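Right, I'll just put the structure down here and ask away after.
One protein chain is absent from this view; the other protein chains keep their places.
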Amino acid sequence: MRPSGRAPDQLREISLTPGYARHAEGSCLVAFGDTHVLCTATVEERVPPFLKNTGQGWVTAEYGMLPRATNTRMRREAATGKQSGRTQEIQRLIGRSLRAVTDLKGLGERQITLDCDVLQADGGTRTASITGAFVALHQALAPLVQGGVLARMPLTDHVAAVSCGIYEGTPVLDLDYPEDSSAETDANFVLTGAGGIVEIQGTAEGAPFSEAEFLSMLALARDGIGRLVALQRDALGLG
Amino acid sequence: MRPSGRAPDQLREISLTPGYARHAEGSCLVAFGDTHVLCTATVEERVPPFLKNTGQGWVTAEYGMLPRATNTRMRREAATGKQSGRTQEIQRLIGRSLRAVTDLKGLGERQITLDCDVLQADGGTRTASITGAFVALHQALAPLVQGGVLARMPLTDHVAAVSCGIYEGTPVLDLDYPEDSSAETDANFVLTGAGGIVEIQGTAEGAPFSEAEFLSMLALARDGIGRLVALQRDALGLG
Amino acid sequence: MRPSGRAPDQLREISLTPGYARHAEGSCLVAFGDTHVLCTATVEERVPPFLKNTGQGWVTAEYGMLPRATNTRMRREAATGKQSGRTQEIQRLIGRSLRAVTDLKGLGERQITLDCDVLQADGGTRTASITGAFVALHQALAPLVQGGVLARMPLTDHVAAVSCGIYEGTPVLDLDYPEDSSAETDANFVLTGAGGIVEIQGTAEGAPFSEAEFLSMLALARDGIGRLVALQRDALGLG
Amino acid sequence: MRPSGRAPDQLREISLTPGYARHAEGSCLVAFGDTHVLCTATVEERVPPFLKNTGQGWVTAEYGMLPRATNTRMRREAATGKQSGRTQEIQRLIGRSLRAVTDLKGLGERQITLDCDVLQADGGTRTASITGAFVALHQALAPLVQGGVLARMPLTDHVAAVSCGIYEGTPVLDLDYPEDSSAETDANFVLTGAGGIVEIQGTAEGAPFSEAEFLSMLALARDGIGRLVALQRDALGLG
Amino acid sequence: MRPSGRAPDQLREISLTPGYARHAEGSCLVAFGDTHVLCTATVEERVPPFLKNTGQGWVTAEYGMLPRATNTRMRREAATGKQSGRTQEIQRLIGRSLRAVTDLKGLGERQITLDCDVLQADGGTRTASITGAFVALHQALAPLVQGGVLARMPLTDHVAAVSCGIYEGTPVLDLDYPEDSSAETDANFVLTGAGGIVEIQGTAEGAPFSEAEFLSMLALARDGIGRLVALQRDALGLG
Partner (left out) sequence: MRPSGRAPDQLREISLTPGYARHAEGSCLVAFGDTHVLCTATVEERVPPFLKNTGQGWVTAEYGMLPRATNTRMRREAATGKQSGRTQEIQRLIGRSLRAVTDLKGLGERQITLDCDVLQADGGTRTASITGAFVALHQALAPLVQGGVLARMPLTDHVAAVSCGIYEGTPVLDLDYPEDSSAETDANFVLTGAGGIVEIQGTAEGAPFSEAEFLSMLALARDGIGRLVALQRDALGLG
């Protein structure tokens, strides 16, 4: 029934490749099917002005898409001279999601910037970005703990994300682009490893949706995110 | 228990003043307590390029805040030369919410722009904007129906919005700024008059939240939005 | 003879409402007939770089217009990414006018920013802004004097402004939009309470004007500004 | 008494060199003492959108200053990415002044752009620009009349400009930079050959000024502009 | 002697992977050692305004670098709001180089945009971009020839590029970043398959260089580019 032929609760093929980028302190190439995002984590010994002398660190994110990541070429944001509303919305979401599991006091006065650049897009770029950025963040922090710069890993839990939708009346997990563009409802869920909710965004694309539909999507997401967290653990060698 | 002394399920004092602006086709000054937003609706006989010759119209929104609407002065976006990510996120939300109850084919090839300008801010500016923009939109469309330009009112239902939060462990309705800045969780709900969900945005500010907490907030929102829709009907004289 | 039916030397109905904005140190909603401007004054304990360590303060102004303050919607300057030449010209004029009656040394190293935002426009927005901004400025300074931060009120006089024009050959006071758009000549006058000239701007819209015409306009302005200063005194309770 | 040693009613040495630029349809290098401005006039067979199909033409102006035209280097506006408020104010003034003596209907649907670029600045750049731009404009139009494209010269009169000020209590003509920066009052006058007033801008730099002071400045300006118009006629060979 | 241990005339390990991007008409992931660039070619049935109705096509290029492609993070150009001078210089060079071997009349009124995005940088990003962009361009054009849209392949020859330098007095081929940053002289060569020179850029980083040094670099480049062209042919299956 799904254009992809997947079962309603089936994720696309997921891969997480830590250490993909040579220069960054942490990195992860994440694939949710044909959606490929390169996530890098940069550690800097400085914080934004509002955190100076607070002893507290910061985690922030930037998001971009190569002009031909999509089916038709989009104008390059560097050439148009500004980031679109969509880009800003997504990078704010990624930053909030990662901060939700970061002990900012434990991080000390340093900033981690997560760059999520979409090399190829097929729906779900923001959820893939959050899922991959967690791996890059963890990889960037590990040497600080091992080297004794930080007393303990300043992450309180895993965080991962997935989209769900109502497609032809059925709740389905992890929309690809063809499903996304014809779904009646589209929702993004960001959950922790323990199942706590970090962020929910649900939007009726056509008719409004009901509480029951929303709860079926949440149940699918909870299950899918459990599997994504297991894949994060594998990728990071956390047993 | 709430800083405002309100009961958990109590809205702030709400007022909706249609026709506040002299020049606009539709307008509404909306107050949610000390949050005051001037919403205007402008009707233009043209559509964005992607809708040319489709017979379909468009509803879009822009959002702004006077520099001293807030407790400390913010830089004027016209002077900095760009709209912040927050501004763009809010105006995209307002536009989507209003389009969700508009019959764009019934509107014909015309565009309605809803300008929501915050004169004074005390939390909940985006939910007040959506609630007031609906009144401005309705007021702008009425003469088109009365004048026979449109065969019927191209609105499929009311739409209104309210925020909820978990404040000191208790779910509460319609956060003002002091509550908003110390709530553990903050969620915005956009519902139709019939109770359908148009948009949900929930964010954990501190610890992740649970499904049960989320459902209590949704119940509060459903009740509050029912009252906001009644106030919209009063303001528009819809009996 | 005037579209408005007013006598040549008749002001529109003027109102000055101090304290209109809840958060600002000083504020005034000023109405010159259907022209409504919200003026706020923000006090900050810092000065522009060129005044650092001079013991001297600064007064500056910013001006904006809501997109639908006018009969047809204008593009939002925050969205276009720059302030128009007209906006910059007006905000520079407001700043100069208020500085002309401010004792900048007496103010000490602090800056007052006057934001003048036009909620509704019907001609004369710059002169209404100057007249209202004086009230906001005075209101912002009073507590500093009362609290002993300043030894005395650092204002040397009142300042107010009005436009005049030659309309169908007759000099008239305080042009509204219909008069402004068909006047042969348009002039703005900024005077002090004592009648000193702070700024004069006269422009021939059609044929050049004569010295005699200019002097009749100045006489009208002098009289009108006398009445505006009296209204400022009333509004500020200065007896 | 004047830093320049000039009499109060004495202009600086003025020169007007038409045809200075090889490529432009009209041009004039104008010098008011050490203030040197290169004015060029470009004729284009198109008009701004608001004049399409009205049979009417347009005259507009742009103003710039080389970064090291002044005593200390100013940042290049092309590098900062925007024109300052001062630049926009001046170029709007130049455009209005030239349009005041142009028969826009007689010009037909074409646009003349006057570029005034300050090569060296010593006060009075805007008045020198207007005076020189008239010569460039005339030079650009003459071949259109000679070639029969235009039935007659679409200029109704000359236009020229000069500044005046109150310097140490005395009204003086044509301020250079040292005078300008210490004058109590600064005024710019734009007059036609017949003595009609096109634009007046008077600003109190220190104490407000009186009507009598203003009128002495106007008398000085009227006399100086008479001489500037004679020099324009000489430069254009109008006998 | 070289930091990389390579012989003076030795290229880094080169790989060209055509068809790397799923959505683009043509693409190539090119690696010159640790420098990795993703090149995509987009075909559009439109040309820039200056070519409308000339029957001629256009080839243009855009260049970007992921923020963490380099050893320290660079600010994202989309966030700073403009492309640097270096970026513009490089993308202009890529465009000129590819146009030099394109029969623009044979291409017809269509535009090919080559996007070269550096995923990882280790020196020579512009020369890798040109070499890979040719493969992407060829791949995008082939189906137009096969499908009969074009009568023949509108490419007159191959084009490829490589850098050379004088490193510790010795001319060397294909600089990586450590070599590039300490070379006395840095030159980029763009040559056709037949050995014609398309573009030469030589810059003395320290002392000026001599004609003899320049000619040794050119000889190295000629040899290296011969090998790059052979690799392009392999990658494109041109036997």
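Odds and ends about this structure:
By letter and in written order, the chains are A, B, C, D and E; residue numbering begins at 1 in each of them.
The rule we apply is simple: contacts are C-beta pairs under 8 Å (C-beta built on N, C-alpha and C of every residue); 3 or more make two chains touch, one makes a residue touch a chain.
What you see is a predicted model; the values in this text were computed from it and never measured.
Note that the absent chain touches D, E when the full complex is taken as a whole. Across E:51, E:79, E:100 or E:236, the residue that sits in touch with the chain not pictured is E:100.
Touch with the chain that is not drawn comes from one residue among D:17, D:42 or D:216, which is D:42. Taking the complete complex into account, D:113 is the one of D:15, D:56 or D:113 that touches the chain left out. As for the chain not pictured, it touches chain D at residues 21-24, 27, 34, 38, 40, 42, 44, 62, 64, 66-71, 73, 76-79, 81-83, 87, 113, 115, 117, 119-122.
Interface with the hidden chain, as seen from chain E, comprises residues 82, 84-86, 88-89, 91-92, 96, 100, 187, 191-192, 194, 196-204, 207-211, 214-215, 218.
In this text, only the chains that are shown with their structure count from here on.
In the assembly without chain D, touching between the remaining chains still links all of them into one piece.
Listing every chain that touches chain A and chain D alike gives an empty result.
Among the other chains, D has the CA centre that is most remote from the centre of chain A. Centroid to centroid, with C-alpha atoms defining each point, chain A and chain B lie 28 Å apart.
Residue positions 82 of chain D each touch two or more of the other chains. In terms of which chains touch, the assembly is arranged as an unbranched chain of neighbours. Contacting chain pairs in the structure are A-B, A-E, B-C, C-D.
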